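To keep things clear, I will list the structure first and then write my remarks on it.
The complex appears here without one of its protein chains, the remainder shown in place.
We just call them A, B and C in the order they show up, numbering each chain from 1.
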Amino acid sequence: MNVLLPLSAHMVHHRKLAQDVALFQLQLDDPFAIGPSGENHRPGQFVMLSVPGVGEAPFSICHAAHIDYLELCIRRTGSVTRRLFELGENTLVGLRGPFGNGFPMEKMVGKDVLLIAGGLGLAPLRSVLQYVLQHRESYGRLILVYGMGRQAEALFREDLEYWIDSTKLDVCLAVEHPAPKDLFPADTGHVGMVLERLELTADNTVAAICGPPVMYGPVAKILRSKRLYPENVFFSFERRMECGIGHCGHCAISCRSTCQDGPVFSAWEARSLGEPLEV
Amino acid sequence: MTTITINHLSRVEGHGGIHVTVGPDGVERCEMEIFEGSRFYEALLLGRHFEEVPGTISRVCAICSSGHTLCALGAIEDALDITVTPQVQSFRDLLNLGQFIESHALHLFCLAVPDYLGYSGVLEMAQYQPDVVGKALELKRIGNAIQELIGGRAIHPVNMTIGGMGRIPTAESLTALAGQLAEGLESALALERFIIELPIPDCHLDQAVYVALQPDGSNYALHGGMLAASGHDPIPVANFRQRVHESVVSHSTAKQSLYSDKPFMVGAVARMVLNGERMSGVAAQTRNRIIPDRPTPMHNNPAQFVELVWALSEGEKLAHDLSLATPESPVNTQVKAKKSAGQQALEVPRGTLYHAYGLNADGLLCDADIITPTAQNLANIEKDFATTASCWLHHAQNDEARLKHGLEMVARAYDPCISCATHLVDLTMRKESS
Amino acid sequence: MNSRTAQKPKVGIFGLTGCAGDQLALLNAEPELIALAGRVDVVVFDMAISRKEEWQGMLDLALVEGSVCSQRDREELEKIRKQSRSLMAIGSCAVWGGLPAMTAHIPVKQLNKQVYDDGEVFPKAMGAEPLSSFVTVDFSIPGCPIEIGELLEALAAILAGGEPQRIDFPVCAECRMAEQICLVQSQNRVCCGPVTVGGCKARCISYGRPCDGCRGPVDDPCYDATREMFFRHGLAKADVVDALRRFSTPAWVERNLAADFAGDPQRRGHHRSQTKESGT
Partner (left out) sequence: METFTLYREHLGQFLDVCQEQFRVQIPVSAGDGRYRFSPLAGHGVEALALEYHRTLLPPKKYFLLPEETICTFDQKGYHPVEVAEEPFLLFGLHPCDLHGLRIIDQFFSTPYADSAYQSRRKNALIVGLGCLPDDKCFCATMNTQQIMGGYDLFFWDLGERFYIQVGSEAGHGLIHKAREMFHDVVDEDRQDYLETLYQRRHLLTPKVDVADLSQIMEANPDCAVWDELGAACFACGACTMVCPTCTCYDIFDRVELDGSGRRCRQWDSCLFRDFDRIAGEVHFRSDRSDRVKNRFFHKEVVHVKQHQRSACVGCGRCQEACPAGIDVVSVLSRVHASCA
């Protein structure tokens, strides 16, 4: 089988989540194909999405395995993403994957799960969150810390409303620029400030983090001060990716391919790869 | 006083327009205005090493890029006393023929003819005359194929070097080329009828003073040591400067030239008048059928067609011969710089092209003089504009559209580099109180 | 350009001051041109179609060839920019100023005197500048002339809703891929390959002659190291600087850097998509 050959898929639906961010629902043309179907992935894995004639780019699957189509939450930035936003429903795209290791859900069993998302980083963490909710009894506390610039940028608003109301998890929003009409209760500032005041059980908490790279250093530092074990802190990394199977070389960080060995690395691993994280 | 202005010649090489001023006593001024931004090519060569010259000067003009390259090579080789081997010379001749085929096919069928027949361009003409356009494009492709194979690139060739050439094409590719040329000749001959039936307009033009190189041998050729002119004795090319004078005119970035103080014309029709007798075979037959006894500048287009036929048959012979020859190692003799001067004149599609250079002891250019065919024709073009405008004045139906069309026809006939498309647009009329 | 709209995208092909080589290259690719005409509406093509009346309205894409060498060029360019959604510079003149920009360090007055002997010239000449000196350029296809395949692929990519392939490697890389023998090493020739952007498949080297740098500088040109390399091969500084100055080090590099190769230039001329507004 040629792993570099995308499977044909169609865009079923897409809807705007915020300025320049939309949720895309995709379905493989061949329901029996071995490929990213919406059901067969681990939280934190990603797919390679192709737009014919434009190119291919990696996107995290943003839901846990439970639906028969694939959901991707995508920000418009460059050529592939710009084109995706122009495409109408029912247009042809290509899919490969799922790739990557994903977050280690087994390691979190029986532990408190702390999810720290910055901006678009909520996309992969939403899959972890949904997974924990699906298997609620296997996990301890579930805390979501979600940082954003303005509340208008908040993604997955219906989900957020539901999560905030739910007793199954704690949600803390950190908003840097509050506005009078803001819907959700939130702290003013960045995720670090929320983290600082959280009470965590140091030896029983696993953290999963995804967000802009600038967030990683400070978050790692705070978690260290809270005495989380570096092998219990997981970051999802972003690198240029083209093949998704560890061959093309673009995503290599030292001796690991982000696409195959990652994108999720523990704080300890990340540091041993030379990433400047303080853990 | 009335000024008739054609603002913009939508064209190939550069930007130009036409101004005609009519006063109470008739036509007062006729100017071919060239407002192409100046690129100072001659100046930017100064101080550069001679090796850079051909590749730099070719950028003056894409359609004539092979001609400029060949002419520059010749002038520098003349300065440095280098003679290329006959094989290299044959390849260069073939390259020039390729350029003739490409350029003539392009001008004739894609740029000039659509206007004779009232199409907006070749794309429109293709819808109505697919067969003619198809054949013409085939010819153009052959011209390009030659330039690609021999020159290394269809535009701005890279394969010719001072003293030799880079890569000798393989025998198979030359045989294939000869085959293509033979087919091309068939196609060209099939277009003869079409050319004969073209409505060549009568613009009341006189025969011009025609100037062209006189081939050294008895055959029609594109280079020669003497310069012939109708009504004058041939002179050695080296004395060219004694007869041809250039001057700067304020309405144009191009210079204008006079031959013995008279406007003159170079190009296909000039070669046909002066050297056409030397043609043989199919080309001679075509010539006899197409070219009238006293051709005017308006017959430049049919003359281009004759040359197209000639170049195809000549090219076929040359390609065939070269495919049989044992390839010499691509010569590029170690060229030594010295203080010297050299020049070269070459017939290129639009007429005689001159390059003359002076080198210093380090091989850096200290003098450059380039005279393009269009620059030589400019004075004559303006003269013909004047004739056209006076005729128009005396004509009963002297509406501007008519004049505009007439002026376009004249400009187009010359296949000037600045207006390969010669579609004159935008006629504005300004009434000025005198 | 949106290929889904019922109307075919409108394209204009314009020439400023230049040799028209890029338009000619396009005109030379007839089969592709006919295919192109099926996909887009070529509203203006300076070289091939007469402009019956001054064209009005918006273009989806303007291809502009040649450099800006006169006030008139500049006005024309600004007009084109105003009337087109996207603008693509084609050919090294348009992208970098091209060969005419080689004289940018010589005052125009002096050039005027050399060529026209102080005769009055119309219009007022100015030093050659790339399009990006005056307007936003969305896409750039370098080359003197352009590699026609590259242009057609770029157009096809844009029609498909994407962007032209971005080349970040120098001619040397392609020279190796094509298994050519390096002319610097074997013949001590000055070759602009290391600082020139690839895409021509090392055309000149495959004909046994060094690269003239006609495609202009690579994204990240390393002039210092290149110059050092030539010096090590015993080549004169002037030769090297001259060769690099032809296309590989266009006018703006010299102006920005004051002296010859004081450092690496910032990247200009490649205004890419981020200059476009990103609103829905």
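One rule holds for everything that comes next: contacts are C-beta pairs under 8 Å (C-beta built on N, C-alpha and C of every residue); 3 or more make two chains touch, one makes a residue touch a chain.
Fair warning: this is a prediction, and the values are worked out from it, not measured in the lab.
S.K.: One chain isn't shown here. Among A:Q19, A:T77 or A:N204, which residue touches it?
M.R.: A:T77
S.K.: Check the options A:P36, A:G55 or A:G211 and report the residue that touches the missing chain.
M.R.: Within the whole complex, the residue contacting the unshown chain is A:G55.
S.K.: Suppose we count only contacts with the excluded chain; which residues of chain C make the list?
M.R.: Interface with the chain not displayed, on the chain C side: 3, 32, 35-36, 38-39, 152-153, 155-157, 159-160, 162, 165-166, 168-170, 172-173, 175-177, 179-182, 184-186, 191, 193-195, 218-222, 224-226, 228-229, 232, 274.
S.K.: Could you please point out the chain A residues that touch the chain left off the display?
M.R.: Within chain A, the residues touching the omitted chain are 1-8, 29, 50, 52-56, 77-78, 81, 92, 94, 238-240, 242-243, 245-250, 252, 254-255, 260, 274.
The rule we apply is simple: only the chains that are shown with their structure count from here on.
S.K.: By the contact definition above, name the pair with the higher C-beta contact count: B-C or A-C.
M.R.: B-C
S.K.: By Cα centroids, which chain is closest to the centre of the whole protein?
M.R.: Ranked by how close its C-alpha centre lies to the overall one, first comes C.
S.K.: In whole angstrom, how far does the Cα centroid of chain A sit from the Cα centroid of chain B?
M.R.: About 66 Å separates the centre of chain A from that of chain B.
S.K.: What whole-Å value do you get for the distance between chain B and chain C if each is reduced to the mean of its CA atoms?
M.R.: About 26 Å, centre to centre.
S.K.: So which bits of chain B are touching at least two other chains?
M.R.: Touching at least two other chains: none.
S.K.: Please list all residues of chain A that touch 2 or more other chains.
M.R.: Not one residue of chain A touches more than one other chain, so the list is empty.
S.K.: Quick check: in the complex, which residue numbers of chain A touch chain C?
M.R.: Residues in contact with chain C: 20, 51-55, 76, 78-80, 82-83, 85-88.
S.K.: Would you mind writing out the residues of chain B in touch with chain C in their complex?
M.R.: Listed in rising order, the residues of chain B that touch chain C are 8, 10-15, 33, 35-44, 46, 48-49, 52, 55-56, 59-63, 65, 106, 110-111, 115, 120-124, 126, 137, 140-141, 144, 152-156, 158-159, 161, 166-167, 247-253, 255, 330, 332, 420-421, 423, 425-426.
S.K.: Note which residues of chain C are touching chain B in the complex, please.
M.R.: Interface residues on the chain C side: 16-17, 19-25, 27-28, 30, 34, 37, 42, 45-54, 67-70, 72-73, 98-100, 102-103, 106, 110-112, 114-117, 119-123, 125-126, 128, 144-145, 203-204, 206-209, 212, 214, 239, 242-243, 246.
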